[in-house]
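Heads up, one of the protein chains got dropped from this complex, but the rest are sitting where they should.
Up next, subunit A:
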Amino acid sequence: MLLAVLMANSEGNILVERFNGVPAEERLHWRSFLVKLGADNLKGVKNEELLVASHKSVYIVYTVLGDVSIFVVGKDEYDELALSEAISVITSAIKDVCGKVPTERLFLDKYGKICLCLDEIVWKGLLENTDKDRIKRLIRLKPPTEF
């Protein structure tokens, strides 16, 4: 299960937070834990370089893209490698929607589209689409090109 996708700005303010199968009372813990993890480790990291952490059976893969830090949390079959796949899809979809590596403002300007992309990529904790070109078409309700 892909337990969470979280995006924050460089100050640690939440931009997008989506949980799957995480009890409401634990979400705040996760939020602060991930933001702290980013603050501790993401300084000076290149765009899209993937970092990894784990706690017991839960894995976290995270990265930075312009002004935005992105975290994905998973367990069981969503281990560090599957999460790397998921986060790569997310970063490339965001870059695609924004046209470049996003500033915070650009990210917020494209907020609606980014939400749609996320909706195509992760559905209730399962990875659904992985190809950025297809996602780009799907959010405009266009069928995939290979079809």
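In this section, a residue touches a chain if its C-beta (ideal position, glycine included) is under 8 Å from a C-beta of that chain, and two chains touch if they have at least 3 such contacts; residues count from 1.
The rule is simple: contacts and distances are computed from a predicted model.
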Problem set entry | Record-based protein name (UniProt) of the chain missing from this complex, from "Coatomer subunit gamma", "WD repeat domain 75", "Autophagy-related protein 13" or "BolA-like protein 2" | "Coatomer subunit gamma"
For this session: Spell out, residue by residue, where the missing chain touches subunit A.
Result: 3, 14-18, 22-23, 26-27, 29-33, 41, 49-58, 61, 75, 77, 79-82, 84-85, 103-106, 108-109, 111-112, 115-116, 119, 123-124, 126-130, 134, 138-144, 146-147
